[in-house]
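With one protein chain held back, the other chains of the complex are shown just where they sit.
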Amino acid sequence: MNLNFFFEVLIGGLLSGVMYALVAIGFVLIYKASGVFNFAQGAMVFFAALTCVGMVDQFGFSLWLAVPLTIVVMIILGIAIERVVLRPLVNQPEITLFMATIGLAFFIEGLAQLVWGAQVHKLELPIEDVPSEYLMEKFNILVSQFDIMAAGVCALLVTSLALLFSQTKVGRALRAVADDHQAALAVGIPLQRIWAVLWAVAGLVALVAGMLWGARNGVQFALTFVALKALPVLILGGFTSMPGAIVGGLIIGATEKMAEVYIGPLVGGGIEGWFPYVLALLFLLVRPEGLFGEKIIRRI
Amino acid sequence: MNHAANTANAAATAAAAAPYLSVNNVEVIYDHVILVLKGVSLQVPQGKIVALLGANGAGKSTTLKTISTLLRGERGDVTKGEVQFKGERIDQLTPNELVKRGLSQVMEGRHCFGHLSIEENLLTGAYTRNASRAELKESLEKVYHYFPRLRERRTSQAGYTSGGEQQMCAIGRALMAKPSMILLDEPSMGIAPQIVEEIFGIVKDLNSKENVSFLLAEQNTSIALRYADFGYILENGRVVMEGAAAELSANEDVKEFYLGVSGAGRKSFRDMKFYRRRKRWLA
Amino acid sequence: MLYREAGQFKTSYQADSQIFPILQDRIALLSLLVVAIVVVPQLASAYTLSAILIPFLIFSLAALGLNILTGYAGQLSLGTAAFMAVGAFASYNFIARLPGLPILLAFVLGGLSAAMVGIAFGLPSLRIRGFYLAASTLATQFFVVWCLTKIPYLTNYSTSGVITAQKIVIFGYSFDTPASKYLLVLAVVALMALLAKNMIRSNVGRSWMAVRDMDVAAEVIGFRLMRTKLLAFAVSSFYCGVAGALYAYAYLGTVEPEAYSLDLSFRILFMVIIGGVGSVLGSFLGAAFIVLLPVFLNIVAHSFALPTSVASNLELMVFGALIIFFLIVEPHGLARLWQIAKEKLRLWPFPH
Amino acid sequence: MLMNEPETRFEAAPANDSGGRKIGPVILDMQNISLSFGGVRALTDISFNVKQHEIRAIIGPNGAGKSSMLNVINGVYRPQQGEIIYRGQHRKNMDCYAAAKSGIARTFQNIALFKGMTVLDNIMTGRNLKMKSNFLMQALYWGPARREEIEHRVKAEEIIDFLEIQAIRKTPVGRLPYGLQKRVELGRALAAEPEILLLDEPMAGMNVEEKQDMCRFILDVNDQFGTTIVLIEHDMGVVMDISDRVVVLDYGKKIGDGTPDEVRTNQDVINAYLGVAE
Partner (left out) sequence: DDQYVALPSYRVGPYAAGGSGFYGGIIDYFNLVNLSGGVNGVKISWEECETEYNPSRGVECYERLKTKNGGATMVEPLSTGVAYGVLDRLATDKIPMTTIGYGRSDAANGKVFPYVFPLITSYWNQAAAMIKYLGDKNGGMDKLKGKKIVHLYHDSAFGKEPMPVLDALSKQYGFELIKIPVTPPGTEQQSQWLQIRQANPDHVILWGWGAMNAVAIKTAQRNGFPREKMLGVWWAGSEEDTVPTGDAAKGYSAMTFNTPGSYPLMDDIHKKLYDAGKGNLADRSRIGSVYHMRGVSAAILWVEAMRTAQEKFGKGKPVTGEQMRWGLEHLNVDEARQKAIGALGMLPVVKTSCDDHEGSGAVKVQQWDGKKWNAITPNWIIGDKALTRKLLEESSAAYAAEKKITPACAK
């Protein structure tokens, strides 16, 4: 076995994992704070990226103007979602909320394409997606400099959000909300406001993910599919854990690449589609709440 | 029974004083079809303890939820009537605004945040207060002082604590908001008798020392009437009887149906040879 | 005042445990069936039959299957289409490899194959719950479709990996007109709906619901979690498998594995949730909603002289918005809405 | 204000005095049970037994381990130590299904009804172990399956009559007020026609009148069907009046065991739980 190649696969996988984690964070954020499994996260990633690019391509704004404007749009979207969708559905079963987010996903997808059209766009960030020459020369290992930057952004995002949840009063309140909407209301947690803020933050996370994925793959409808890559990460890491998203992402990224490269050829390849899910599933058999997820309390 | 005389007096003056909390002719429907409250009116004067009594399903919890506007989350609608607190109409407010105005509810069935530790549960109770660390610590201490058992379990996840511990946690959590009025739904349920006395002692303490008013829905009529100033009896979504606590405890029907004592004094549970059918005040 | 149960007294428990205890309901259902069997094939156009009613019935069956699993047994699944695919491809292989096999039997065998796959993929449900399970069921979805594209045996070595459903012939009668296909599908679906209803009102159904509502308590009462859950997976997958076979044989005709995509799984989940989780009627209402709404919206959107891409996007938005709207109006689905309407009707003209 | 309609009375089955009841041999013997969760010691070396036909109460302050004890008896929890001897069989721990199969039924402190089902269905679930037809027969709802269903329905209806919940038979239990839910839960346990019935605070959240009814139900079950009852309850009036023997737990330890009178006067029990003697 070629060791150098092995490391390339490993590192490439880890860095792809970081990209998955970036999307997973958005899920965790919402789930941890409201118990809602937000299926619309993928659509939000698409919407955010498309809005940003659309402003650049159609209005000729510079990226420096488009990004802040998109942030504003995402905040408005977050607030609107709370008002229109979540508020009337307080205290409803999880599955209902889940379903509502699917409806939301359709709406956002339609809206994005209605406003910005169906054509695909390129998004160019100041950092190019080419192998880092430094690492190439030094270690003869091929790693994209873009991916390294993405990893940095992701780490930053996770750290700050994890701190938010564990250290602040709002973080505590958010976890309370996830446990019991009704009781959270009863102790005076302003559910509405918190949710609006939260969805706005999720919108920002979606924007970051959308920009990075968009720069990586182009801004197009397929961005909504990156959510599918985030799901095994989520179940492996635990729906409720920020660090879980990162660790899960790294594990999934690395193992799926390994599997595709080393096992794939034996079985006809293309196993990346299901392998992460099966891996996550096997893992769940050992720990039903994922790596870092909160234990599901079953007590009578 | 000298405090009975006091309460009778108090009730008389209360009628004159503007009510702190008043519920006027409220009608509530669940799921668009189930009519549960059929025009309930009641008042809580400032600094008083009012008991809301009644059999299972009479609508006590619904009344409390109507006041705290938690009904919305349960697909219940207030179709008639209004609720006032400190002279302000509150039926359109959010629970958060109510807690800020000093009105807190302890829900029936505990509703602790299962994944949070006991202490975190208590801290969420102070969410609306913007209190400093020191103030929070002080409030926590106070709760722990009232419920020493909670101190022992402070780091346990609430979901794993015993039923009684959860109940204490729920009450403690409401206290953390420093409310001026508390809606208490069945505080005694599942609590050891000693602690029940303690809880009511705490209620009385808060009431007399910190002038907190209480509206408590309770099945344990005897203890409720012992500590309350005033009482309402609900049947089938209507108030069928109201009066000073002492008057109620003295009423023959209340005695028989809610206190379990009839003419001959308290009967052993073993000797109840007949299934009882409730007499209705209203057919 | 027409919808009254007053005066209808039940003198036996048997009468009381009928599927439709109220006379008016029985009459209504019966007339509905008569209309569906006699009138519809006469009056409905080929379009209505083959593009609306047949898929509606097939999707209802799949939704019913999912509803058994998700609505009754409480196990959220996103792999419905995979079970449908197993049903279709298994039926295809049985017919292709066992010449002379009656086609209905092939459907049953297809369903049974799906049931086996369902059991295999249901095993994790013994430990995994809620959304964790839901996300894990995606493994089924992707794995099954992968197998179908990777293993040439399953597609009978057809070069493109696409199966061409054989003609439906039963006792020498060839079902090739829309009306005959419709009647066949209707018969299968009605029969299976009846069986489902029977299961649900007897002990199996109760065991599912018990496990759904509170599994620890169910265990304490003496239901065996493993058996109950796996049975739910098996029955549900069986239903989906048969639906999948019908989808291939009575609707599409030629199918590539991707026709059973994640997208289809989701559509069926919508049907269940919009229609009503834990309701047989809901499966039908939900399927009607999801099948008809896009058609309706499409017609409406395109009847305004909007540019087509605008119309298509608006259509998608309205679809999403309507899902949310219905959830807000009634989180328990159309079936509950229907029930409330009936309760109101019963009280009418009094408001409560 | 009062409409004095005549009090409707319903003659219950002839209830014998406790003296007349035949209390049998020990049916369940818990020996040196210890259970802990992580650091929390819920039960420490507890032994007690339950005799056939008796009403055995478990009392103690909150968090003493009463519910945990019931959970050990019917196999929800597995104790780290100790032995359970049930009907002469020794085991390290019970298993839910085995417990149910061998006639142990229970109710729960935090009501564990099946919220989405009607009262009748909930009670019917209690009879599941007595049903024999398989799911295919049930799907066809033909012949034996149908007969069986009806037979069990009859039993369920008897229980419904017995508990006087006819009116709410078809109501989903989630909509019922707390007290009625408790009653339905009792019905579900009764439907299994258990040998031993474990009741975890069956009277919490009830007023006196309802408690009286509930007591009556419990006593009648005990009398009529000869069911052994293990009961957790915080209402001392009830406990002292209806139980034959009482175990007192405190912080997971047993601090008293005996007849109500013995327990009432036990100084440890007074200190830990009762407060002032009644």
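To keep things simple, chains are lettered A, B, C and D as they appear, and every chain counts its residues starting from 1.
Just so it is clear, a residue touches a chain if its C-beta (ideal position, glycine included) is under 8 Å from a C-beta of that chain, and two chains touch if they have at least 3 such contacts.
What you are looking at is a predicted structure, and each value in this text was computed from that prediction instead of being measured.
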| item | value |
| --- | --- |
| Chain not shown, its touching partners among those shown | A, C |
| Hidden-chain contact residue, picked from the options A:22, A:67, A:81 or A:261 | A:261 |
| Sites on chain C contacted by the missing partner chain, in the whole complex | 45-47, 50-52, 55, 142, 146, 149, 158-162, 164, 166-167, 176, 247, 251-259, 263-264, 291, 294-295, 298, 302, 307-309, 311-313, 315-316 |
| Interface with the unshown chain - residue positions in chain A | 2, 5, 8-9, 12-13, 15-16, 19, 109-110, 113, 117-124, 129-131, 142, 144, 146-147, 216-226, 229, 256-257, 260-261, 264, 268-273 |
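Here is the rule we use: only the chains that are shown with their structure count from here on.
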| item | value |
| --- | --- |
| Any chain in contact with chain A as well as chain D | B, C |
| Farthest chain relative to chain D (centres taken as mean CA coordinates) | A |
| A-C or C-D, whichever has more C-beta pairs in contact | A-C |
| Centre distance in Å when chain C and chain D are each reduced to the mean of their C-alpha atoms | 41 |
| Centre-of-Cα separation between chain C and chain B, whole angstrom | 47 |
| Whole-Å gap separating chain A and chain B, where each centre is the average of the chain's CA atoms | 44 |
| Touching two or more other chains - residue numbers and ranges from chain A | 300 |
| Touching two or more other chains - residues of chain B | 160 |
| Chain B contact footprint on chain A (complex, rising order) | 90-91, 169, 172-173, 175-176, 178-193, 294-295, 297, 299 |
| Chain C contact footprint on chain D (complex, rising order) | 74-76, 96-97, 99-101, 105-106, 108, 112-117, 121, 124-126, 128-129, 131, 133, 135, 138-141, 145-146, 149-150, 153-154, 157, 188, 192 |
| Chain C to chain D touching residues, read off their complex | 12-14, 17, 195-196, 198-199, 201-207, 209-210, 212-214, 216-224, 231, 235, 278 |
